[in-house]
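One protein chain is absent from this view; the other protein chains keep their places.
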Amino acid sequence: MDIQKLADHESLDLHEVINFKTLCLAKSKLMQGLVFDHELRALMQKDVEQSMQALRELQAIYQRAPFEAPVPQNRPTPIIN
Amino acid sequence: MKYALHEVLEVHEIAAFKTTCLTKSKTMKALVTDQSLKDIMQKDIDVSTRQLQEYASILSNAKQ
Amino acid sequence: MNPIIETLTGMNALSDQVVAMDLLISAKSGIRNYAMAVTETGTPEIKEMLTRHLVEALDMHEQISTYMKEKGWYHAWNTNEQISLDLNNINTALNLPTL
Partner (left out) sequence: MNQDYLDPINSLHVPELADTTFAMDLLLRSKEGVRNIAVALTESASPDVRTLLRSQLMQGIAMHQEITELMINKKWFHPYELSEQYKLDQLSANNTLMIGKMNLFPVETNRKGMFDQTPDDH
């Protein structure tokens, strides 16, 4: 019996949260280049570090989703023709 | 399956919510005296009934 | 509420006002639920249905809030009056005997 698997609805919620966190991380990281204030930049860096930790934890749990699959090295469908 | 899993789950949530709403409106309508409030509640009952039938048909489509 | 049922059930606290408020709150959470659901769907058939139901819920919310405004149970533009009404209702609810 596979008690490790997550339920359908929580896996979909995880999908939402992971994508949201990924975007938050990318934004906080890249916006640091646009920021003037030191304290704000430091806070963004703190957010980056916390988000990275959070994202790793989320990824680990996400592996228990029922639709989990081997992750390839790169995206399967390049958009550049 | 014709629909995506997350859509079916959303419809399920909405259907559960609407079911309690319809039950409440049906029972509470009997307790109300004001005619215009009664009318609004009757309209709510009619609309919710039709909506629930639509959810039922989607959910039965989704069932494998 | 119907006086006969009132005495029968001992629910004279469940006034039309309370019922209307319940309907209003249900309409509100319905709208929020629909807005969540509509932005989770991609299949046109389901999306079209949910959007239609969202509009119907908005209509219902509009009707019931207009009705409550006319009755003087809902003061959207007068916060102070709304607060006194709220306090009144809170007291009524608090003083209800537990059956």
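First chain written, first letter: the chains are A, B and C, and each begins at residue 1.
The rule is simple: contacts are C-beta pairs under 8 Å (C-beta built on N, C-alpha and C of every residue); 3 or more make two chains touch, one makes a residue touch a chain.
Treat the numbers as computed from the prediction; the structure is a model and nothing was measured.
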Left-out chain, listing which of the shown chains it touches: A, B, C
Residue of B:5, B:31 or B:52 touching the missing chain in the full complex: B:5
Residue numbers in chain A that touch the chain omitted from display: 11, 15, 18-23, 25-27, 29-30, 32-38, 41, 48, 51-52, 55-56, 58-59, 62, 65-72, 74-80
Residue numbers in chain B that touch the chain omitted from display: 4-7
Touch list for chain C against the chain that is not drawn: 27-28, 31-32, 34-36, 38-39, 42, 44, 47, 51, 54, 58, 61-62, 65, 69, 76-77
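Just so we're on the same page, only the chains that are shown with their structure count from here on.
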Length of the line joining the C-alpha centres of chain A and chain B, rounded to whole Å: 36
Separation of mean Cα positions, chain C and chain A [Å, integer]: 39
Length of the line joining the C-alpha centres of chain B and chain C, rounded to whole Å: 16
Residues within chain B bordering two or more other chains: 6
Overlap residues in chain A, where contacts from two or more other chains coincide: none
Residues on chain B engaged by chain A in the complex (per definition of touch): 5-6, 9
List of chain B residues in touch with chain C within their complex: 2-4, 6-7, 10-11, 13-14, 17-18, 21, 24-25, 28, 30-34, 36-37, 40-41, 43-44, 47, 51, 54, 58
Touching residues on chain C, where the partner in the complex is chain B: 1-2, 5, 11, 14, 16, 19-20, 22-23, 26, 29-30, 33-34, 36-37, 40-43, 46, 49-50, 53, 56, 60, 63-64, 67
